[in-house]
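Only one protein chain is missing; all other protein chains are in place.
In this document, chain identifiers A and B correspond to the written order of the chains, with residue numbering beginning at 1 in each.
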Amino acid sequence: MKLKTAEKLLSIDRRIIFLLVAAAIILPIIFPLNLPVNVTDEVRGVYNEIQQLPPGSKILVAFDYEPSSIPEIEPMAKAVLQQCFDKGLKIVGISWLELGRGNAEKVLNIVESEYKEKGDPIEYGEDYAYMGFKPGKQAMILNLGSDFKGTCKTDYRGNEVYSMPLLEGIETLGDFDYLVCLHDDSMINHWILYGHEETGIKIGSFCTAVMAPGIYANLNAGQITGIVGGLKGGSEYEKLLEYKGAATKGMDSQTVIHLLIVVFILIGNIAYLVKEHHLKKERLR
Amino acid sequence: MNFLKRKLPLIIVFFTGVIMMIAYYVPHSPFGDMWKGASSWYMVIAGFTLVLGVVSLIRNHYRKIRLGKQGFGYSIVMFITLIITAIFGVLPPENIYTLRPVDIEEENWSAFCSTLARKGQGEVPGPCRRIWTLLPKEARGAAQEIAESKNATEPAKESLIAGLNQVLGNPNLYRKESFPGIYLSSRVKELLGKDSKTLIDREINEMNRNVLMGAFPDDIAEIRNPMRGNKAGSVFMWVFDYINSAAAATVFSLLAFYIASAAYRAFRVRTLDATVMLITALIVMIGRVPYGEMFSNFLTEKISSHLVFLRLDKLTTFFLNYPTVAAKRAIILGMGLAMVSTSMRVILGIERTYMGSDE
Partner (left out) sequence: MSPYSEFATIFGVWFAAGLTIAIYSFLYKDNPFYKLAEHIYIGASTGYLIVIAWRDALEPLLFNPLTQNPQGWEYLVIVPGLLGIMMFTRFFKKVAWMSRISLAYIIGWGSGVAAPVVIQGFIIRHTGSTIMPIFNQNSFDLTSVSSIVFLLFAVGFSGYLIYAVQKDQYADFDTGRRLLIILGTILSILLFFVSSVFFANVTPGDVWNYFIHGDTSRIVELKASLEAFMTTFYNLSIIVGVISVLFYFFYSIEHKKALKGVAKTGILYLMVFFGAAFGYTVMGRVSLAIGRMRFLVNDWVRESTLSQWGVGIIVFILIALFLLWQERTRPGSEV
């Protein structure tokens, strides 16, 4: 490669890069590639834990993600809720992130509508309930560990929880059979420290891709049973449930953009090395 | 004054911290109750901290508008959005359980009124008979008028709807023998099980509206979503779904473009460390997408099955489960030790930066 070519490559306007990125994302949406997805052990860890629960088991779902993470987390939230409802498991939702409340309402509403259209309606108070946002973060989790109903008092619709048939037999956090944590920040650490370590509840982490690498240490320590990380994790979960949702469809664009960025890195480094080589030659002269 | 400003906070920190630490190890009374009580207090105070940043933001933008600084129009737009969202969200939801004329479809009015009038005036007990006995005289007249003329005029509709809403406000509407076999949700059963004197108007309307919908599933529309309040279908949730969610996701997705640009311009193999980081990043990026798995599958199948450990997806799994775990675990241990030492320093009053300056 000549020096001039290398310098030209290194000084490309970044807006051209932005256009290429946009094209790499949009084109697979318009022309789907339908690429196959392989399931990893981390995702299987969560799926199998939920799959082995008998019907009627109670799952606590923590909706602790911000609206900015909806494209990543909502597909996996829908997938895990669908798995639970199909198996006859009972869902109790809660949020300790204030922005998680709106997301929870949205996704529960979508899932409820889908089941209604299928002719197999799920009923609020019998099949699922949502406690709403409870402030206090660590304090909330600690109080749930000693008195679940006393901490919640009412659900997000204002109904008293003491007479809710869904919460029969639930006194503390540890009475739940599993905790599904949908999160986009380090909330999982609080659920582990104040929830799992105090009450022994098993946790499955459904997180954004940014968080995933840091949670493997918790998986290795046995503090969580599995990780469903990012859009890839969501697509793997959808594959296990045998349907193609938003996560699977998004993997086409994900593949193309990853390959594009790899090409960018390689071209950038090749141009850089060529330039360095020429500069070195100049200095030696 | 010095005691209140400087010594009292330190005493509070010390005693609160020590009690919580003891209560962790001694869950019995009185420490168990103190633990629960202190955590409940923390939850209340946390509610106030949510609006702390809001107050600061409002002050800054108000100042901008008052001084007429450039761009104050944007601050006005911000305030308008804030006020609309807050007002619609804070106001209690309107009563969505009362009926409106649009809750019965235009083509169903005549049939509905015919059935109501005919069965209501009959001897056989049922929903129509029960409702007819509770309907006021004007509403009965309106129902008969619509049934006979087969044409629902607006005044007749209003009169019947007003009558039906009166029925919806009657806590004794439901009787098992009058509404046999209708579906009652757990919420309705809960309300029916309560003493009617303890129910508020809204709950009575909710209970009876559901009973009415169960008795006339094809005629009475589903309960509408409220405009006010913070439930699904309200203006508040509309703002959340179409403004908050959209804008938040878009702002964070800008980083995708900047990461691509940064990867092209700045990710260089200058040192051994950078090279290791680059190679790991490349393997993870390719190994975690379907093409990467397919590509490495192809290589190992065509060249040799003994090279399966070099597959990109296997390498990615190895990197995530071992070196990454080691590094992150060291960070967790370091962070844990730092948290414990900082907690002890704060409790013992050595660390006082949280108090700010004395001015």
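Here is the rule we use: contacts are C-beta pairs under 8 Å (C-beta built on N, C-alpha and C of every residue); 3 or more make two chains touch, one makes a residue touch a chain.
Quantities reported herein were computed from a predicted structural model and do not represent experimental measurements.
Taking the complete complex into account, A:Val210 is the one of A:Leu9, A:Leu33, A:Leu53 or A:Val210 that touches the chain left out. By the touch definition given at the top, chain A reaches the unshown chain through residues 15, 18, 21-22, 25-26, 29-30, 68-72, 98-99, 101-102, 109, 113, 116-117, 132-135, 138-139, 142, 153-154, 156, 192-194, 196-198, 208-210, 212-214, 217, 220-223, 229-232, 246, 249-250, 253-254, 257-258, 261.
In this text, only the chains that are shown with their structure count from here on.
Between chain A and chain B, the centres computed from C-alpha atoms are 17 Å apart.
Residues 10, 12, 14, 17-18, 20-22, 25, 35-38, 40-41, 66-71, 98-99, 102-103, 105-106, 109, 123-126, 134-137, 139-140, 142-143, 146-147, 157, 159, 163, 165, 213-214, 216-217, 220-221, 232, 251, 254-255, 257-262, 264-265, 267-269, 272-273 of chain A are the ones touching chain B in the complex.
Contact residues of chain B toward chain A in the complex are 32, 35-36, 39-40, 42-44, 46-47, 50, 185-187, 190, 231-232, 237, 240-241, 244-245, 248-249, 251-253, 256-257, 259-261, 263-265, 267-269, 278, 281-282, 285-286, 288-294, 313, 317, 320-321, 324-325, 328-329, 332.
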